[in-house]
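Quick one: structure below, then a few questions.
Every protein chain but one is kept in place in this view of the complex.
Chain IDs A, B and C follow the sequence of writing; residue 1 opens each chain.
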Amino acid sequence: MPIEEGSYVLLATEEGWTKLVKIKRGIQLNTHFGIVKIDEIIGKEFGEYIKTHLGKKMYLLNLTLKDYVYNITRRTQILYPKDIGLILLYCNVTPGSIVVEAGTGSGCLTGILASMVKPNGKVYTYEIREEFIKIARRNIEKLGLEEYVVFKHKDITRGIDEKNVDAVILDMPTPWLVVKHAYKALKGGGVIACFLPTIEQVIKTVSALREEGFIQIEVCESTLRYWKVKRNETRPETFMVAHTGFLVFARKVNRQEVK
Amino acid sequence: MPIEEGSYVLLATEEGWTKLVKIKRGIQLNTHFGIVKIDEIIGKEFGEYIKTHLGKKMYLLNLTLKDYVYNITRRTQILYPKDIGLILLYCNVTPGSIVVEAGTGSGCLTGILASMVKPNGKVYTYEIREEFIKIARRNIEKLGLEEYVVFKHKDITRGIDEKNVDAVILDMPTPWLVVKHAYKALKGGGVIACFLPTIEQVIKTVSALREEGFIQIEVCESTLRYWKVKRNETRPETFMVAHTGFLVFARKVNRQEVK
Amino acid sequence: MPIEEGSYVLLATEEGWTKLVKIKRGIQLNTHFGIVKIDEIIGKEFGEYIKTHLGKKMYLLNLTLKDYVYNITRRTQILYPKDIGLILLYCNVTPGSIVVEAGTGSGCLTGILASMVKPNGKVYTYEIREEFIKIARRNIEKLGLEEYVVFKHKDITRGIDEKNVDAVILDMPTPWLVVKHAYKALKGGGVIACFLPTIEQVIKTVSALREEGFIQIEVCESTLRYWKVKRNETRPETFMVAHTGFLVFARKVNRQEVK
Partner (left out) sequence: MPIEEGSYVLLATEEGWTKLVKIKRGIQLNTHFGIVKIDEIIGKEFGEYIKTHLGKKMYLLNLTLKDYVYNITRRTQILYPKDIGLILLYCNVTPGSIVVEAGTGSGCLTGILASMVKPNGKVYTYEIREEFIKIARRNIEKLGLEEYVVFKHKDITRGIDEKNVDAVILDMPTPWLVVKHAYKALKGGGVIACFLPTIEQVIKTVSALREEGFIQIEVCESTLRYWKVKRNETRPETFMVAHTGFLVFARKVNRQEVK
């Protein structure tokens, strides 16, 4: 399937440089490696390359979920693949899932969730800052997944409109104010996930989850270390991200006898 | 949607004990917490509870992807959610993806992949040990996803039958023998992922990937540390899993000019 | 220098089994590897071996600081070499240092400190539980360092008797109650170190250190991962200790102008 106008393409050099571009006829892109004529990309297949005016090969890659995380426009703190991957498995986000998320932020997690719940699920994403909804919309567009996302310009600490949802995923400063609403919104067995930079947030959130009657409360932190692999020089990279946030997971059950 | 005969239910106590059971009329289950009459579960909703003959509450949970990883029958080394989550994002496994996997093993990763590629994708899984295919089939059944999986009793080091696949995922001792086949099977921009316990395997695999012309070769190891959160006793758990395996990712591109 | 009666010897097999024994004439030691006649050890040199009655070689090793940590009688939580090593460097514990420590516990850290401050320094160690002082004394004896340690059966939260000390090292539940006393006891530029299992203890201690006017407050946690190294099987060990305690360090300065 050849690349068409309107597609998103990840330009990649052999050494690891990448840039996400939207294919538009007549456009030229200036890079450190020379000028790229976008017209030359149209009609190529993913995996092929074009050359800049300096002769540098630029490989044409489709946008994977991992690329999406690292290449979208961001204004907010970063959720990394290591955290998102765990959220998907713990929250059981699969095709057909109904997921509530807050805040939308730059739409990073929103896009990944939309990719996973399609073609018959939906992501309801709450955000109080209107400018972020705009950024997020533009990012989701890059995945072509607008139809699976409902943007809500609303304060989730005031309540969740949806019922019987599979998961509530909170990447926001005060998730403990949402715990009661999440309990009502979730179906039995549904999962709540919170991403929290500080330990004080973790302590408050866990306490609220316990009071509300959630079970299987788990708190963890994930780290990822990259290695440089080259014969006789194989070693971990010198620096790494030491902390993004703690993850808190729990499941809703009915504590009272159902009559 | 009430729980019916034939469903799989995860029994869970408040303290974290879990057991996966298939609902069959007339069966009794002996647990450390007393006898569970399976008949009492039928007609309940997920999230509700039943009581053992000793009065212990057993919550009825649906099987999430995370529960699947920890509760299926296993005979092989463990791939954890921390690793699987990264594989999903790096390999861009989404509804509709065509994925080749080897070895099937107990079907742990197979089940997660099937959950993600449904309803219009497919997982082709290679395994040379016939007894593992049986175990894996029974595990996939618990998710009700048999139709998305093609079991192949074949040696993947001899070749991959499929073409134009989105991802090749290898959890096997000698992935470097599969690199050439993976290159042919993958579509342009497609992703290969390898899960490898030892560093020598990593070195050999990376070397094979470089020779074959793959780009964006990345090697990483992921770790997960759990915390105990309780007012004035908040601290990381004393022990953790220090190593499961290294992850190697790379993408296929066409090094030669396409005419 | 041959091994004499009264010495402490670490028996070690090739596979890593170790046992610390005091050399006494006429004694026999039963081990999983057979009977050891202690008399055979007398007159041998460190590094040599004897054989059990089953023919198993037992190497005779001198007691290093690391062996001391792992082989003494313990009744309390463990401070590991990874933590102790950092304490030595941050607290500048060298021959001649005057160090105050609390609680004594099993005397693990006390013994290491005494080894480092000899021959002209001193360790003042506070402990409120008399039975621990006994255990610690017996452990310090194994190093032959009693003369460098002053055991104090006193509550350090009530005050520190010493003045002008180089370092105050606290491995006890409530170090924030000792911060004021430590400030008075330390000489200018002196270092306080605290070893704390929980994050709430860290938060309280750091807050007390700030109020008291300490500078260079640093909080860290150290981890150690062992590797199994064998050709084609090289990999990190599967399990590790994920947490012992957090370390808090700070230095005393005079905030007020000295006239």
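The criterion applied here is as follows: a contact is a pair of C-beta atoms (placed from the backbone, for glycine too) under 8 Å apart; a residue touches a chain by one contact, two chains touch by 3 or more.
Remember, predicted model here, so these are calculated numbers, not experimental data.
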Given C:Tyr8, C:Phe33 or C:Tyr90, the one touching the chain that is not displayed: C:Tyr90
Contact set of chain A toward the excluded chain (per top definition): 197-200, 225-226, 231-244
Contact footprint on chain C, counting only the chain that is left out: 12, 14, 16, 44-49, 59-62, 64-66, 69, 81-82, 84-92, 94-95, 112, 115-116, 118-120, 187-191, 199, 202-203, 206-207, 215-229, 231, 234, 246, 251-254, 258
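Following the convention adopted for this analysis, only the chains that are shown with their structure count from here on.
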Chain A-chain B separation of Cα centroids, rounded to whole Å: 21
Rounded Å distance, chain B centre to chain C centre (Cα mean): 44
Multi-chain contact sites of chain A, meaning residues that touch two or more partners: 199
